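Missing here: one protein chain of the complex. Every other protein chain is in place.
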């Protein structure tokens, strides 16, 4: 039974708490948050103790640390928890600053333990099935990958300002997903984007609508399309053209009811946002983390994966700002 | 080149005229209608002659007669055309009166020629594909067939009154389709129905919504569902449960556009009515008729098929009226 | 917090145990099973006590009893638990014998408590949405309801023999679902069926494929189609034709991946069986039970609903055996 210390008891922390508690091989042991009221509330629900983060990390009864705090604390907590010999699952991104993330990777790379970054989409059962079909050769060799990822609505402008920008905050999921599907990094990255939804986002130096194209050594291509707004809900699709066919992972919708009237044939919208859409992915992610610890195997999404995705976001940001294609080796 | 005499220049007659003229092996030769203005109009368009029906039938230059006149004339024209040695394609039904239809069958059965009844749905490319998949064993042995057939809107009450009732006028298509798919006649027929759409239809002694169940010698089952009204258009579906799977022929819709908004995901309605929905079926039907003449082979839908479907409608009508299951042999 | 005593720790009992434990307003308190090993195993997992059923029922600390034992014990346990003043959630059916079920209803009808029958499908989020759309008039007045319910594979013949037959064992769910959707009981029931899948089922006096049609006072119609075998998985669909449109609840499939190759466009099968398909329904059912207790309101599926569905199964069985339509009042 893995005893888990949870850092961060906000929305995503609470989701993880439930997943940890319901897993047959893990139990929630201690929680921490700078908002002590939030921490206490969660502690009572699960009958666990509240402590300062550093005490949770140093507690010898704690086997693993789940980091769900604000982004600017991720690198520090990863380093501390790793040095304390704990297994770590840290929410994405590692850091907004690529150099800081690389430094973190350097510091922990000699430690013999497990650090996993929370790119949950790899574990979505639909995307996992897509990957399995691709790997088993069902559509031949991959030629063209398209990832569509639209949020239902833009975040508050206050969030946008400290988010690191669309590429580091939002598209980073798609960079990692692309690496997961391709099993290979692209050579060059090209980005175009604009603030079409809200001029305030543009005034803050960010974009809300963007397309990235990436080319690989052998010529195959990835296209990533991001928008901060899809009026109809959370649009999360993947499409792969291969030499012998096409694979598509379609949206998961709210229900299976279809209504046909004089107005047309109406069916349900995609599930609204990531908590609804990726609930199965979060559970499968935790299960994979637990299994890798139990089996003394490498975690399926490494800290290096997290740094790589961040570097791709950096490259995309540079491409967007300069109008030129950026080679991935320029930033890695 | 088969020279065709067309009897009846109404809506369905005009559809046939176009099909005949555009087929590489047939040509429209003469037309006839009790409405001489309608006949003349069509004759001018295709540069053919107008004549009384009997003269069209007796014209030695005419190879085939297409009967698209009112139902009460079908049996007579079939007999005359057949006795004159012409091939015949007659719109369904053979007659509203089962005895008259049987008499017609008796009279022409010794004639060495081709009489085909216009059950066009057998030739719909989708239904034909369904049948081919079934016959090639793709879902194993057929166990349960369901035919859904809803018209977009009820006909005028004046039409209903002389239609022979829903079972003879509308469900007769589905009886024939069932025979086509099953390659076998049912043993017993059970019908329930009501005038849910328009009480005037009930007052006229007819129903507008009906379900028929039919059982076969080996226990397999057909369910036919009819309604005179589907607000969303012409609903024409077939579903077959077999020992190894399910086959479905879904509706053909107006276009492939899908609109996702806050209201949901909206796609197009089924094509409105039979002229739009079965345009491909009418062309394939004519092609099959022409080929059977050219190849000196039996027509794919015989006069006997027409009489059988009418007998099934008779059985269903009796079941509806009496509340008991009717054996097909009682009416055949 | 509602403390629950669970009778029966088989497959369905374990599913309920998890649901009870994960609900914020209920907790598992004691378990019982004639297989003491199974009971102990579950008790250890949830850290609860094992007792004989009667002791669980009489335990003053227990607020509610969940009955997931074999069918022949249902009536007895309902009576005992109800007399002991407990709220009850009992798996369907109440009993295989209609008279015994009616007797049970008579005995407990004066008790002031809550007895709910586990017709979980009413709580499936998709069917619940369908019902809500219907009730809010989105397709006008209901005219024709079709329920398709095919199991993935037939149960062992040993199960079939003591099941009470397809109508009492399997279609009973669809009878209740029909009552739920229609908010009204049918007047007459007509059944046809056969043992098409396995002659042993026929030899046991049962059918494996059946169609029931039911007519209501105002003429509207329900069609229920059951098969013990659908090679492609658990087929659970509802379709309602209304005066202004059509509502359909389609299958829930295993994943959203679509593969297009030279062989065609392949998508996932329906979820395999009821534990996968109706997991959400079981959770929502329990939540509704808990809420009705907390709010001192009638349960949403009463014991009387259970007896009514059983009476409809009785009528269908009689119709199947005699070949005649059975009036519901003959059996109620």
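Labels for the chains are A, B and C, by order of writing; each one numbers its residues from 1.
One rule holds for everything that comes next: a residue touches a chain if its C-beta (ideal position, glycine included) is under 8 Å from a C-beta of that chain, and two chains touch if they have at least 3 such contacts.
Nothing here was measured: the structure is a model prediction, and the numbers come from that model.
For the chain missing from the display, the contacting residue among B:135, B:250, B:276 or B:330 is B:250, taking the whole complex into account.
From the set C:2, C:34 or C:231, the residue in touch with the chain omitted from the display is C:231, counting the whole complex. Screening A:114, A:190 or A:308 for touch with the missing chain picks out A:190.
Here one chain is not drawn; of B:72, B:138 or B:330, the residue touching it is B:138. Contact between chain C and the absent chain runs through residues 230-233, 253, 260-270.
Residues of chain B that touch the chain left out of view are 22, 125-126, 129-130, 133, 138-139, 244-252, 255-262, 268. By the touch rule set out above, chain A reaches the unshown chain at residues 139-141, 143-144, 146, 150, 190, 192-197, 209, 211, 213, 215, 218-221, 223, 225, 227, 229-232, 235, 241, 243-246, 323-325.
Everything that follows uses one rule, which is that only the chains that are shown with their structure count from here on.
When each chain is reduced to the average of its Cα atoms, A sits farthest from chain B.
Chain C has its Cα centroid nearest to the centroid of all protein Cα atoms in the structure. Each chain gets one centre point, the mean of its Cα atoms, and the points for chain B and chain C are 42 Å apart.
Chain B has its Cα centroid 58 Å from the Cα centroid of chain A. In chain C, the residues that touch at least two other chains are 139, 244-246.
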